[in-house]
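Removed from the display is one protein chain of the complex; every other protein chain stays in position.
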Amino acid sequence: MAEDSQRNFRSVYYEKVGFRGVEEKKSLEFLLKDDRLDIEKLCTFSQRFPLPSMYRILVWKVLLGIIPPHHESHALVMKYRKEQYRDVYHALQVIRFIKDTTPQIEVFLRMHQLESGTLPRNVSFPLELEDVVFLAIAKAMEEMVEDNTDCYWLVSSFVNQLNNKYKDLLPQLPKFLEQYLNFEDNRLLAHLRACSAFSKLPYTLWFKKCFAGCLPESSLQRVWDKVISGSCKILVFVALEILLTFKMKIMALTNAEKITRFLENIPQDNTDAIVSKAIDLWHKHCGTPVHLV
Amino acid sequence: YLEDVKIQARGQLQAVESRYKAQKRITQTFELEILDLYGRLEDSLLKKLEDEKTEAAE
Partner (left out) sequence: YLEDVKIQARGQLQAVESRYKAQKRITQTFELEILDLYGRLEDSLLKKLEDEKTEAAE
């Protein structure tokens, strides 16, 4: 009994200072020891817990299919990935699309465009919305990932996941947001509707860019853990929690543009708490993934 | 175990295939670039010829 309460106390303490993961980390390490990684279990783990930062890149790479489940193949497959990176990079230099001074995220964009056959005829062509989205995601990823090859592959695969797997679901997220906001705080929803702000919320920033450029990277990666492991619905709850957190401020504003502008530039000091609460809300409404380890 | 070997092989194959596809995209891109460059070279040659003609006529 005494031991139990002590343990609980410690858990609460760990949670507060961010070390809750001691046991979670152990169970993830156990999963990562397998010769052949169990993708499904890794997904479930990432859905339930924040990934320890030392394993995040590895798990993301596995979940996004950049490296295969077999440990034994990782070195060989990464060798192929690196060669492909160099091939495409060099090609862009040859056709003078990039120079040594080109910012890294723009290099990534051009590489991605070349690989997907959407490279414009000319380097000075204006950017499409999807290019702007790509750049925002790349900029955030650049802050999280040190190695350029890893970073390119992660951005590119992440964007591909959004464009393929979540293609049909992403446009529906504003509708879900409306439903859950109605459930959680219908007065706030009524206010947003009354000043015609609901249809003008920063949906591109929230749902296309997945909060890249909205949340600082340390909070953002905990949201992306969920997106990469299979749930883009988490985005709805982050948006919902942002609305709930800044309710007072929003209620005081009556102009749609002002509301949008505020939401596009939310204060960065308590975003960790926002993400934690968003994850709780998401578990509350969508259930906690079970069958772990 | 057999299934395991198959999955492992597929993982490797997928990566080599992606590298091959990228290389193919590069070839296509280069092809377009070459056409474009020839076009520009011809334009500049034509313009030069015209300029020379105008000069001769003056």
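A and B label the chains in the order they appear, each numbered from 1.
Here is the rule we use: a residue touches a chain if its C-beta (ideal position, glycine included) is under 8 Å from a C-beta of that chain, and two chains touch if they have at least 3 such contacts.
As the structure is a prediction and not an experimental result, all values here were calculated from the model.
Undergrad: Residues on subunit B that touch the omitted chain in the whole complex?
TA: Subunit B touches the missing chain through residues 1-2, 5-6, 9, 12-13, 16-17, 19-20, 23-24, 26-27, 30-31, 33-34, 37-38, 40-41, 44-45, 48.
Undergrad: Going by the touch rule given at the top, which residues of subunit A touch the chain that is not shown?
TA: Considering the whole complex, subunit A reaches the absent chain at 87, 91, 94-96.
We adopt the following convention: only the chains that are shown with their structure count from here on.
Undergrad: Can you work out the whole-Å distance between the CA centroids of subunit A and subunit B?
TA: Taking the mean C-alpha position of each chain, the two centres sit 34 Å apart.
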